[in-house]
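Input: a single structure, listed below in C-alpha coordinates.
One protein chain is absent from this view; the other protein chains keep their places.
In order of appearance the chains are A and B, and numbering begins at 1 in each one.
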Amino acid sequence: MRMSKIVRTGANLLYPFILIFGLYVIMHGHLTPGGGFQGGAVVATGVALVIVAYSFEEVTSMIKKVGMKARESIGLLIFIGAGIGALAVGAPFFSNFLAHSGLLFGQSIPSGPNPGDLNTAGVIPIMNLAVGIEVWGGLAIIVLYMLSSIPKEGS
Amino acid sequence: MFWNLPLVAVVTLILIALAIIVFKKNLIKVFLGIVILESAVNLFLITLGYREGGIAPIYTNAPPATMVLPTPQALTLTSIVIGVATSALLLSFAIIIWKKYGSIDIDRIRRLKE
Partner (left out) sequence: MKRELSVVIFVVLAAGLCAIPAFLTFGEPAESGMDQYFIGNGQAQAAANNIVTSVVFDYRGFDTLGESVILFAAVIGVGLMFRSMRGEEEHEDE
(Lines give C-alpha, C1' and ligand atoms only; values in the text may rest on other atoms or scores of the structure.)
Protein backbone atom coordinates (compact mmCIF):
# COMPACT_ATOMS: atom_id res chain seq x y z
CA MET A 1 0.00 0.00 0.00
CA ARG A 2 1.71 3.19 -1.11
CA MET A 3 1.23 6.59 0.41
CA SER A 4 -0.03 9.75 -1.34
CA LYS A 5 2.14 11.95 -3.54
CA ILE A 6 2.80 14.53 -0.84
CA VAL A 7 4.32 11.92 1.50
CA ARG A 8 6.45 10.41 -1.25
CA THR A 9 7.81 13.81 -2.33
CA GLY A 10 8.59 14.77 1.26
CA ALA A 11 10.48 11.52 1.85
CA ASN A 12 12.45 12.05 -1.38
CA LEU A 13 13.51 15.51 -0.25
CA LEU A 14 14.37 14.62 3.35
CA TYR A 15 16.32 11.38 2.87
CA PRO A 16 19.76 12.77 1.87
CA PHE A 17 19.69 15.39 4.65
CA ILE A 18 18.94 12.75 7.28
CA LEU A 19 21.84 10.61 6.03
CA ILE A 20 24.27 13.55 6.13
CA PHE A 21 23.14 14.60 9.62
CA GLY A 22 23.55 11.04 10.90
CA LEU A 23 27.07 10.80 9.46
CA TYR A 24 27.93 14.15 11.09
CA VAL A 25 26.75 12.92 14.51
CA ILE A 26 28.78 9.69 14.12
CA MET A 27 32.05 11.31 13.00
CA HIS A 28 32.11 14.14 15.56
CA GLY A 29 31.52 11.83 18.51
CA HIS A 30 34.71 12.83 20.29
CA LEU A 31 34.06 16.59 20.14
CA THR A 32 30.32 17.18 20.59
CA PRO A 33 27.51 15.14 22.21
CA GLY A 34 26.74 12.06 20.12
CA GLY A 35 28.76 9.10 19.00
CA GLY A 36 28.28 5.68 17.46
CA PHE A 37 24.95 4.54 18.86
CA GLN A 38 23.12 7.85 18.53
CA GLY A 39 24.25 8.49 14.95
CA GLY A 40 23.44 4.93 13.89
CA ALA A 41 19.89 5.33 15.18
CA VAL A 42 19.46 8.58 13.16
CA VAL A 43 20.59 6.89 9.92
CA ALA A 44 18.28 3.89 10.54
CA THR A 45 15.40 6.34 11.00
CA GLY A 46 16.06 7.71 7.50
CA VAL A 47 15.94 4.20 6.01
CA ALA A 48 12.68 3.47 7.88
CA LEU A 49 11.16 6.69 6.44
CA VAL A 50 11.79 5.53 2.87
CA ILE A 51 10.42 2.06 3.63
CA VAL A 52 7.20 3.50 5.08
CA ALA A 53 6.61 6.07 2.30
CA TYR A 54 6.90 3.59 -0.56
CA SER A 55 5.29 0.17 -0.46
CA PHE A 56 7.48 -2.73 0.60
CA GLU A 57 7.47 -4.48 -2.78
CA GLU A 58 8.95 -1.46 -4.53
CA VAL A 59 11.70 -0.98 -1.95
CA THR A 60 13.07 -4.55 -1.98
CA SER A 61 14.78 -3.99 -5.30
CA MET A 62 16.82 -1.11 -3.83
CA ILE A 63 17.36 -2.01 -0.15
CA LYS A 64 18.23 -5.69 -0.03
CA LYS A 65 18.56 -7.81 3.07
CA VAL A 66 21.99 -9.12 2.08
CA GLY A 67 23.50 -5.61 2.08
CA MET A 68 22.23 -4.81 5.57
CA LYS A 69 23.44 -8.15 6.97
CA ALA A 70 26.89 -7.48 5.46
CA ARG A 71 27.01 -4.00 7.00
CA GLU A 72 26.19 -5.31 10.44
CA SER A 73 28.84 -8.04 10.35
CA ILE A 74 31.55 -5.72 8.94
CA GLY A 75 30.83 -3.16 11.69
CA LEU A 76 31.34 -5.69 14.47
CA LEU A 77 34.49 -7.09 12.81
CA ILE A 78 36.10 -3.62 12.55
CA PHE A 79 35.29 -2.97 16.23
CA ILE A 80 37.02 -6.19 17.32
CA GLY A 81 39.90 -5.49 14.93
CA ALA A 82 40.53 -2.14 16.59
CA GLY A 83 40.89 -3.97 19.89
CA ILE A 84 43.20 -6.65 18.57
CA GLY A 85 45.30 -4.02 16.77
CA ALA A 86 46.33 -2.74 20.19
CA LEU A 87 47.63 -6.24 21.02
CA ALA A 88 49.85 -6.21 17.92
CA VAL A 89 51.73 -3.11 19.09
CA GLY A 90 52.38 -4.48 22.57
CA ALA A 91 49.84 -2.50 24.60
CA PRO A 92 46.98 -4.11 26.61
CA PHE A 93 43.75 -5.16 24.89
CA PHE A 94 41.52 -2.19 23.83
CA SER A 95 44.02 0.47 24.83
CA ASN A 96 44.21 3.75 22.95
CA PHE A 97 47.53 3.26 21.18
CA LEU A 98 47.04 6.06 18.63
CA ALA A 99 46.50 8.92 21.10
CA HIS A 100 49.22 11.62 21.21
CA SER A 101 51.24 9.88 18.50
CA GLY A 102 51.88 11.19 15.00
CA LEU A 103 49.85 8.55 13.09
CA LEU A 104 46.28 8.53 11.71
CA PHE A 105 44.17 10.28 14.38
CA GLY A 106 46.92 11.23 16.76
CA GLN A 107 47.31 14.96 17.40
CA SER A 108 47.88 16.34 20.87
CA ILE A 109 45.35 18.65 22.47
CA PRO A 110 45.86 21.35 25.10
CA SER A 111 44.12 20.91 28.43
CA GLY A 112 41.13 23.03 29.41
CA PRO A 113 38.37 24.46 27.18
CA ASN A 114 39.42 24.69 23.53
CA PRO A 115 37.77 24.62 20.06
CA GLY A 116 37.95 21.01 18.97
CA ASP A 117 40.05 19.46 16.21
CA LEU A 118 38.87 16.47 14.17
CA ASN A 119 42.31 14.90 13.94
CA THR A 120 42.55 13.92 17.63
CA ALA A 121 41.47 11.08 19.93
CA GLY A 122 43.21 8.01 18.52
CA VAL A 123 41.17 4.83 18.17
CA ILE A 124 37.88 6.47 19.25
CA PRO A 125 36.67 7.79 15.81
CA ILE A 126 37.39 4.37 14.25
CA MET A 127 35.32 2.68 16.96
CA ASN A 128 32.53 5.28 16.47
CA LEU A 129 32.37 4.52 12.74
CA ALA A 130 32.30 0.74 13.33
CA VAL A 131 29.49 0.94 15.88
CA GLY A 132 27.53 3.37 13.68
CA ILE A 133 27.63 0.98 10.71
CA GLU A 134 26.61 -1.92 12.94
CA VAL A 135 23.60 -0.14 14.46
CA TRP A 136 22.49 1.07 11.00
CA GLY A 137 22.53 -2.46 9.61
CA GLY A 138 20.97 -4.01 12.72
CA LEU A 139 17.95 -1.70 13.03
CA ALA A 140 17.24 -1.75 9.27
CA ILE A 141 17.34 -5.57 9.17
CA ILE A 142 14.87 -5.78 12.09
CA VAL A 143 12.39 -3.54 10.21
CA LEU A 144 12.82 -5.53 6.98
CA TYR A 145 12.26 -8.89 8.70
CA MET A 146 9.12 -7.71 10.45
CA LEU A 147 7.67 -6.28 7.24
CA SER A 148 8.34 -9.40 5.18
CA SER A 149 6.15 -11.53 7.44
CA ILE A 150 2.96 -9.66 6.46
CA PRO A 151 1.05 -11.69 3.82
CA LYS A 152 0.51 -10.04 0.45
CA GLU A 153 -2.75 -8.27 -0.38
CA GLY A 154 -5.41 -10.59 -1.72
CA SER A 155 -3.95 -13.89 -0.52
CA MET B 1 8.60 18.68 47.12
CA PHE B 2 9.19 20.85 44.08
CA TRP B 3 12.95 20.87 44.51
CA ASN B 4 12.85 17.09 43.95
CA LEU B 5 10.78 17.22 40.76
CA PRO B 6 12.81 14.73 38.61
CA LEU B 7 12.63 12.09 41.36
CA VAL B 8 8.86 12.62 41.71
CA ALA B 9 8.53 12.16 37.93
CA VAL B 10 10.49 8.89 38.11
CA VAL B 11 8.22 7.50 40.85
CA THR B 12 5.09 8.55 38.88
CA LEU B 13 6.32 6.84 35.71
CA ILE B 14 7.15 3.61 37.61
CA LEU B 15 3.69 3.54 39.17
CA ILE B 16 1.95 4.12 35.85
CA ALA B 17 4.01 1.37 34.19
CA LEU B 18 3.27 -1.12 36.99
CA ALA B 19 -0.47 -0.32 36.79
CA ILE B 20 -0.44 -1.00 33.03
CA ILE B 21 1.40 -4.32 33.41
CA VAL B 22 -0.87 -5.62 36.18
CA PHE B 23 -4.30 -4.46 35.07
CA LYS B 24 -4.43 -4.59 31.25
CA LYS B 25 -5.48 -7.49 29.07
CA ASN B 26 -4.15 -6.61 25.62
CA LEU B 27 -0.67 -7.95 24.87
CA ILE B 28 0.56 -4.85 23.03
CA LYS B 29 -0.46 -2.63 25.97
CA VAL B 30 1.51 -4.84 28.39
CA PHE B 31 4.60 -4.52 26.15
CA LEU B 32 4.18 -0.73 26.12
CA GLY B 33 4.12 -0.80 29.93
CA ILE B 34 7.45 -2.66 29.91
CA VAL B 35 8.94 0.01 27.60
CA ILE B 36 7.73 2.84 29.90
CA LEU B 37 9.30 1.05 32.90
CA GLU B 38 12.68 0.88 31.14
CA SER B 39 12.51 4.59 30.27
CA ALA B 40 11.77 5.46 33.91
CA VAL B 41 14.81 3.49 35.13
CA ASN B 42 17.07 5.25 32.58
CA LEU B 43 15.82 8.62 33.79
CA PHE B 44 16.56 7.62 37.37
CA LEU B 45 20.15 6.71 36.46
CA ILE B 46 20.82 10.11 34.89
CA THR B 47 19.17 11.98 37.78
CA LEU B 48 21.56 10.42 40.28
CA GLY B 49 24.59 12.10 38.73
CA TYR B 50 23.65 15.77 38.70
CA ARG B 51 25.71 18.45 40.41
CA GLU B 52 24.10 21.77 41.29
CA GLY B 53 24.70 24.33 38.53
CA GLY B 54 26.78 22.00 36.41
CA ILE B 55 27.40 21.80 32.67
CA ALA B 56 27.84 18.80 30.37
CA PRO B 57 31.27 17.08 30.67
CA ILE B 58 32.56 18.31 27.29
CA TYR B 59 35.59 20.57 26.93
CA THR B 60 34.75 22.02 23.46
CA ASN B 61 34.02 25.76 24.01
CA ALA B 62 33.00 25.10 27.59
CA PRO B 63 32.07 27.97 29.95
CA PRO B 64 33.87 27.91 33.31
CA ALA B 65 31.70 25.84 35.67
CA THR B 66 31.79 22.51 37.46
CA MET B 67 30.95 19.41 35.42
CA VAL B 68 28.37 16.74 36.17
CA LEU B 69 29.41 13.10 36.66
CA PRO B 70 30.06 11.27 33.34
CA THR B 71 29.84 7.66 34.54
CA PRO B 72 26.01 7.32 34.96
CA GLN B 73 25.54 8.66 31.42
CA ALA B 74 27.79 5.92 30.04
CA LEU B 75 25.79 3.26 31.92
CA THR B 76 22.52 4.71 30.56
CA LEU B 77 23.75 4.37 26.95
CA THR B 78 24.24 0.64 27.43
CA SER B 79 20.85 0.32 29.13
CA ILE B 80 19.05 2.03 26.24
CA VAL B 81 20.56 -0.37 23.71
CA ILE B 82 19.55 -3.36 25.83
CA GLY B 83 16.00 -1.93 25.94
CA VAL B 84 15.94 -1.77 22.13
CA ALA B 85 17.01 -5.43 21.87
CA THR B 86 14.34 -6.51 24.40
CA SER B 87 11.59 -4.57 22.58
CA ALA B 88 12.50 -6.07 19.20
CA LEU B 89 12.25 -9.63 20.53
CA LEU B 90 9.01 -8.93 22.43
CA LEU B 91 7.29 -7.51 19.33
CA SER B 92 8.40 -10.50 17.24
CA PHE B 93 6.77 -12.77 19.84
CA ALA B 94 3.55 -10.75 19.59
CA ILE B 95 3.44 -11.14 15.77
CA ILE B 96 3.94 -14.92 15.98
CA ILE B 97 1.31 -15.34 18.72
CA TRP B 98 -1.20 -13.42 16.61
CA LYS B 99 -0.49 -15.65 13.63
CA LYS B 100 -0.95 -18.89 15.57
CA TYR B 101 -3.87 -18.13 17.88
CA GLY B 102 -5.82 -15.43 16.05
CA SER B 103 -6.14 -13.08 19.04
CA ILE B 104 -3.83 -11.24 21.42
CA ASP B 105 -6.03 -11.34 24.51
CA ILE B 106 -4.04 -12.93 27.31
CA ASP B 107 -7.08 -14.64 28.81
CA ARG B 108 -7.53 -16.68 25.63
CA ILE B 109 -3.89 -17.49 25.01
CA ARG B 110 -3.54 -19.23 28.37
CA ARG B 111 -5.40 -22.33 27.23
CA LEU B 112 -2.50 -23.85 25.39
CA LYS B 113 -3.78 -27.40 25.32
CA GLU B 114 -6.82 -26.94 23.04
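The working rule: a residue touches a chain if its C-beta (ideal position, glycine included) is under 8 Å from a C-beta of that chain, and two chains touch if they have at least 3 such contacts.
Quick caveat, the model's predicted, so the values are computed rather than measured.
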item: In the full complex, displayed partners of the excluded chain; value: A, B
item: Hidden partner chain, touching residue among A:Leu19, A:Val59 or A:Ala99; value: A:Ala99
item: Interface with the unshown chain - residue positions in chain B; value: 1, 3-8, 10-11, 14-15, 18-19, 22-23, 47-52, 57-60, 67, 69-71, 73-74, 77-78, 81-82, 84-86, 88-89, 92-93, 96, 99
item: Chain A, residues in touch with the chain not shown (by the definition above); value: 29-33, 35, 72, 76, 79-80, 83, 94, 96, 99-100, 106-109, 111, 114, 116, 120-124, 127-128, 131, 134-135, 138, 141-142, 145-146, 148-149
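Throughout what follows, only the chains that are shown with their structure count from here on.
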item: Distance from the mean Cα position of chain B to that of chain A, given in whole angstrom; value: 24
item: Chain B-facing residues of chain A, complex; value: 31-33, 37, 112-116, 139, 142, 146, 149
item: Chain A contact footprint on chain B (complex, rising order); value: 56, 58-64, 77, 80-81, 84, 88, 91-92, 95, 99
